[in-house]
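Shown here: the complex without one of its protein chains, the others still in place.
Labels A, B and C are assigned to the chains in the order they are written; within every chain, residues are numbered from 1.
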Amino acid sequence: MLQSAEMPRHTVKASDFSETYRRAFRWMLLARTTEEKIASVFRSGGKITGGVFLGKGQEAISVATGIALRNGDIFAPLIRDQAGRLAFGESLLDCTLTYLGARSGPMRGRDGNVHRGRPLEGLLPMISHLGAMISVVNGMLMAHRFQGKKNTVGAASLGDGATSTGAFHESINQAAVENLPLVLVVTNNQYAYSTPNDRQFACADLVDKAIGYGIRGHSVDGTDLGACLRVIGSAVELARQGEGPQLVVATNLRLVGHGEHDDAHYIAPHLKEMPLGRDSLAVAEAELLQNAWADSETIEGWTRDSISQVEKAIAHSLREPSPDPATEDWCALSSRHLAEGLSSNGSRG
Amino acid sequence: MLQSAEMPRHTVKASDFSETYRRAFRWMLLARTTEEKIASVFRSGGKITGGVFLGKGQEAISVATGIALRNGDIFAPLIRDQAGRLAFGESLLDCTLTYLGARSGPMRGRDGNVHRGRPLEGLLPMISHLGAMISVVNGMLMAHRFQGKKNTVGAASLGDGATSTGAFHESINQAAVENLPLVLVVTNNQYAYSTPNDRQFACADLVDKAIGYGIRGHSVDGTDLGACLRVIGSAVELARQGEGPQLVVATNLRLVGHGEHDDAHYIAPHLKEMPLGRDSLAVAEAELLQNAWADSETIEGWTRDSISQVEKAIAHSLREPSPDPATEDWCALSSRHLAEGLSSNGSRG
Amino acid sequence: MITYLEAIREAQRQALENDPRVYIYGQDIGAFGGAFKATKNLAQSFPGRVLDSPISEDAMVGSAIGASLQGMRPIVEMQFADFSTVGFNQIVNQAATMFWRTGVPCPITIRLPSGGTPGSGPFHSQNLEALYAHYPGLILMTPATVEDAYSMLLEAVALDDPVIFCEHKYLYFHLKAESLPSEALPVGRARIARAGRDATVVTYSAMVHEALSAAEELSTQGWEIEVIDLRSIKPLDTDTVLASVARTGRILAVGEAWPWGGVTAEVLARVATDGFNLLDAPPMRLNSKDTPVPFHPNLWGTHRPTAQTIVSALRDLLRL
Partner (left out) sequence: MITYLEAIREAQRQALENDPRVYIYGQDIGAFGGAFKATKNLAQSFPGRVLDSPISEDAMVGSAIGASLQGMRPIVEMQFADFSTVGFNQIVNQAATMFWRTGVPCPITIRLPSGGTPGSGPFHSQNLEALYAHYPGLILMTPATVEDAYSMLLEAVALDDPVIFCEHKYLYFHLKAESLPSEALPVGRARIARAGRDATVVTYSAMVHEALSAAEELSTQGWEIEVIDLRSIKPLDTDTVLASVARTGRILAVGEAWPWGGVTAEVLARVATDGFNLLDAPPMRLNSKDTPVPFHPNLWGTHRPTAQTIVSALRDLLRL
């Protein structure tokens, strides 16, 4: 697969910006292709249960986060981070196996879709409660400090809506007090589910929150891959150099429903006409062509490659067995000898 | 008593600043006298159980909050608000009866000391969980709006430490989104229990948080009664006129232990030498004399009067019966018919 | 035909219409009508009284408490019951204690879309009634029928105490009734969902229907199982349960929640203490497994009790 072959995980930052841009674009393309396929499998029915939450339009900011991180770093993605996950090093199979509920996926059917992760590899499996992953990243960074691991960074994704949670506040303040190398990437896509910004917060710009925590804030056009790479890249670099937590606020528009069940009819039409309503993938493609960083033939080749990777991953995942309740280990404790009712088949505590 | 006679509750703001200053000073004096007496009763043992938390040094900012509010307004005091409570209209007896655990106090021995309140009179009884009262004030103000009650204001007190709670964040943001007439008075007394500011937050000044919520922020020297009256007065006025939530940050030093059990040995000596370490009561007294707003004989009279009020209230409260478990109504529901186990004396649910 | 979900919507419409003190507050419940459409069109019909909140469960509940002290009757919708853990403190420490501390009632209703459905996973499937029932000062309603969803929600709003209203998502669309009732059992009274003779199943919410299917199946084999729908788990109608056990001599308590503690433990503890001599056999209980609620339908179907596992538990019980 492209992931292991052409694009080694956590490649050291290319000195050549166009090279990074191309790599990032390919992850975006792969993410978009993956999600379109997932959506179509979902719509065809029967194969995917539970919600399907897509990152369409958010690939630029997401990939920029994933690509800026390297081995030993931490990443806590949220629901719109397919691109960032791939760039960080999550395998495509982790995605498709999880969506298709395969026993062999990292969550073994116990959790699904966007909830996958591998904590030992620095990729945190989100719980649903918004804001709850940030302090977990903080703790991992505190552990690095205790252990003398230097120059690692932890990045966490968040939406505009999640900035209203108490967890967001406590954890960003905690990171500031501990001066942790946390990069908090807030993607303001104008809506939290159906709720527009003006019912969510009242400050002029979410980046204004940085000053209240005594940390550095950065704004970026979330539809512009080049800007995302530069701004996230430098935020990550600052964090890595010991400059403490960095808040990055990207502006864009959610180009899909909250989930695939949602037609997003409530999105104000004028937003779609604004620059923030652009599709970051299309913008990046145009940029590639305009700068002659890639020609259309090359891009077509990449597209074909993405499709083939995705087809393979889906086909493989469809063949994988589902979890079997009879052989499932119904034990929530690692210390098995302390678990209750393991043999009694649920008939008592 | 002075409260009902000379100083009617919720007096309309005196046009004469010196008059307001004198009134405020007298509440401060009464608060200090009350708390000193409470502390001495506590130390003498046996009469007061539970914690004793005093507002020494914080009388200026507290009284300025209480005095700026009027009938129909809401006040959610915290542990260092004896002066503000009195100015808002809480009777001295509510205080002493509660401290002494009298059945006739507003909490009937069910809760104690600083946890007293009378919600129907706009005075909220704090729960211990820091930050939790602010959204309750928000809701009362939302109710006013539903009910067409105009020009009311709700004030909530907070400490520097409580700004780290998720509840603080969610509720200040909620007030901002709803554009509520909330005045949040944060007294930065440099410590939360033993924890100094630098382990609590990393922003240069807590007032910097206002911008992140899109609300107005005000700073004030919490040791200067005149400044407190002016700044809180105008914050309350702005809120009343529909200008939305106001964040006031007062700076001072806690001049006592966190509670009376604490000798506060950890307070950095240099802070006591700084202007923020001044005793706001002493500063106000000096100001009164210097401006010839009161002479020392008058102040002595006020002091005698305060002492006599406090002695009376304590003496009265000591004579009041304690709660009697046998006649106590062990029912947590207002809908008595839905309460469980009322007759079974605790022997089952 | 009207669904369980429509009954909830209808009750809210009624409450808004009949009582100017009522308003609804929650995420995406305004123009959008809520994640499950429980408030569809209500914002349009009652302008300014169905308000979108920020994603701030603590402040949502806190503000509802405040409004209730000022004479309002707020209904708070949690998007999922599971997210109430972030508003937990306001519910259990502020709302639940208010009346006892101050003598001032706190009439709020918190709607918790509860329980498992296939594919919902560990954080969108929880049954949290036992948590809230443990705290003094709260009323816990767990309607199992379309009729109860409607009438109990109206009663929740009318009551002067904080009510945690656990509505089951699995029933939202599946469960239908001919019409809405004009009368109902009072809150605190359980319902005999099916009369029987040989054993009693005590349960609530979605599990009532699993128990009814189980009873149906066993009746083809000559066993008559009585099924009791608790309706509210606090107060819990011990009298009705004991009267049934007096008739059948056997009891199985069934709950969809986790096995340690919870409704089944409370029911059996009450029956054992107050109805010991009524029992012809040891009481039994059936809960979910002691793990988070699994995402995959295969696992989910085994994690919670079902008609089949209830049948098999009942066979054991009848054999004892």
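The rule is short, and it goes like this: a residue touches a chain if its C-beta (ideal position, glycine included) is under 8 Å from a C-beta of that chain, and two chains touch if they have at least 3 such contacts.
Everything quoted here is computed from the prediction, not taken from an experiment.
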## Note on the structure
Considering the complete assembly, the absent chain touches shown chains A, B, C
## Note on the structure
Which of C:H134, C:R189 or C:R247 touches the missing chain? It is C:H134
### Message
Touching the hidden chain in the complete assembly: which of A:V137, A:A202, A:C228 or A:V248 does that?
### Response
A:V137
## Note on the structure
The one residue from A:G57, A:G89 or A:G166 touching the chain left out of view is A:G166
### Message
So one chain is hidden, and I want to know which residue out of B:E35, B:D81, B:D94 or B:D111 touches that hidden chain in the complete assembly.
### Response
B:D111
### Query
Can you list where subunit C touches the absent chain?
82, 85-86, 88-89, 92-93, 96-97, 100-101, 122-123, 130-131, 133-137, 234, 236, 257-258, 260-266, 268-269, 271-274, 276-277, 279, 281-285, 289-292
## Note on the structure
Where subunit A meets the chain that is not shown, the residues are 106-107, 110-111, 115, 117-120, 125, 127, 129, 132-144, 146-147, 166-167, 170-171, 173-174, 177, 331-335, 337-340, 348-349
### Task
Could you please point out the subunit B residues that touch the chain left off the display?
49-51, 101, 107, 109-112, 115, 127-130, 161-162, 164-167, 192-195, 199-201, 266, 322-325, 328, 330-332, 339-341, 346-349
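The rule we apply is simple: only the chains that are shown with their structure count from here on.
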### Query
Can you name the chain that lies farthest from subunit C, using the mean of each chain's Cα atoms as its centre?
B
### Geometric centre distance via CA averages, subunit C-subunit A, whole Å
35
### Message
Counting only Cα atoms for the centres, state how far subunit A is from subunit B in Å.
### Response
45
### Task
Quick one: which residues in subunit C touch 2 or more of the other chains?
53-54, 56, 58, 86
### Task
List, in ascending order, every residue of subunit B touching at least 2 other chains.
166-167, 170, 173, 177
